[in-house]
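For this depiction, one protein chain was excluded, whereas all remaining protein chains were kept in their positions.
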Amino acid sequence: MSVLPVLDLVLIVLVIGLAAWTIVARDIFAAVLAYVAYGLLLAFVWIRLHAPDVALTEAAVGGGVTGVLLITAGKRLGALKASEAGAPPGLVLKLVAGALALLVAGAVAFAVVSLPTSAPTLAPEIAAAAPGPGAGLGNPITAVLMAYRSFDTMLEKVVLILAVLGVWSVGADQAWGAAPAPLRKPPPDGAMVFLAQILAPAGALIGIHIFWVGADAPGGAFQGGALLAAMWMIAMMARLTEPPRVASRRLRHALISGPAVFLVIGLAGAFIADAFFAFPPALAKPLILLIETFMVLSIALALPLLVAGPPNGSDEP
Amino acid sequence: MSPALLSGLLGAALVGLGLYGLIVHPHPLRKLLAFNLIGSGVFLVFGIVARRGAAAGFAFDAAPQAMVITGIVVAFAASALAVALILRLAAAGGKVTLDPKAWAKPDDGGAK
Partner (left out) sequence: MSLLVDLFSLASIGAGVFFFVAGTVGLLRFPDSLTRLHVLSKADNLGLGLIVLGLMPRADSLLEALKLLVTWALVLLSGAATSQLIGRALRRGRK
């Protein structure tokens, strides 16, 4: 009954191989593809670590959306025809870098191996918090994200908005307020349009389901939001819809609705519950689901905007 | 070897690989890939801390896993910002490199 350790070993070897290929591949496109495959296999490692929520997030965001970001970046970089004027690394630099990498990897491995046997854990504390602030959520990760450490999650949503702001401000001055460049040149490919018309509605439904189910089973706002973001990106790639204008008020209001609703309900917690960011016990689950709904909207808008890039106003992708 | 220990060693190896790629590659996009490798290695070390936090009756400790989930999303946001900066640098300067010697203005030799 011990096939599992062999499978674990094969999985780890594959992941290391793909990571090494990402570093040593000579072509950038090959390196990006190796990184996407690595992200997908890493999801399996997370499942072996009993972390299905993290596996979902890694596959959706780490593998999928980051892959689209990097491939779009490579394509746009190629279209700019910028010269790669950097000097190739010399042998001395490679040796020194290799020695440093071995040192750091060895230090981390030593730390991992010498962790104390009786590990400190927050699991009982989280479970004890479940009836109160955890509010009947069956999924402890959602309880941690939305009740136990809700302030951190709100700040993380603000970080997403700041990243969108950063990407927008990198655009040229005269293009401010325009829409980002489209993700593909016109005219759209027939197969792409077909895929978008069938996959996008189905994927949106699945994304909403994963978000809704995340209260009691693996899933949640981040995973569902990432799926919805991917479906919008597919629709933009098939040119069924265009990236919205950056100056649009509706877009901006919808984008900040996630952290704004979170902050308002958290502030209200100071009056209607015991403390800032606490929930009144009777209303906890409905309030959490309300916050999560707006969070999903924010995430589904922010991720494709991050991939689409700064405002550009032209028709060239 | 338990999966937790193997994954921890995998995380250490990824940090090392990523560090090597970050230092050695001149192209900024490949530096970004290597940086993401370092990030996912660190997340794996978090993950084994979560797995080892399996106290009596629980399969895992939920707090580090929640932090890893937010970490993955923040890492993606940082990568998107880095990509926007790289593209702007390439568009504005015509070169895609971080080498300061490539960006140095040619010397006039003192003439006005």
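In order of appearance the chains are A and B, and numbering begins at 1 in each one.
Please note the rule applied: contacts are C-beta pairs under 8 Å (C-beta built on N, C-alpha and C of every residue); 3 or more make two chains touch, one makes a residue touch a chain.
Keep in mind that this is a model prediction, so the values were computed, not measured.
Participant: If the hidden chain were put back, which of A:79, A:195 or A:268 would touch it?
Facilitator: Counting the whole complex, the residue in contact with the absent chain is A:195.
Participant: Considering the entire assembly, which residues of chain A contact the chain that has been omitted?
Facilitator: Touching the missing chain: residues 189, 191-192, 194-195, 198-199, 202.
In the analysis below, only the chains that are shown with their structure count from here on.
Participant: List the residues on chain A that touch chain B in their complex, please.
Facilitator: Its residues touching chain B are 5, 8-9, 12, 15-16, 19-20, 22-23, 28, 31-32, 35, 38-39, 42, 45-46, 48-51, 53-54, 57-58, 61-62, 65-66, 69-70, 73-74, 76-77, 80, 82-89, 93-94, 96-98, 100-102, 104-106, 108-109, 111-113, 115, 119-124, 126-127, 140-141, 143-145, 148-149, 152-153, 156, 159-160, 163, 166-167, 170-171, 220, 222, 299, 302-303, 306-307, 309-310.
Participant: Considering only the defined contacts, which chain B positions touch chain A in the complex?
Facilitator: Contacts found on chain B: 1, 3-21, 23-27, 29-30, 32-34, 36-37, 40-41, 43-45, 47-55, 58-63, 65-70, 72-81, 83-88, 90-91, 93-99, 101-102.
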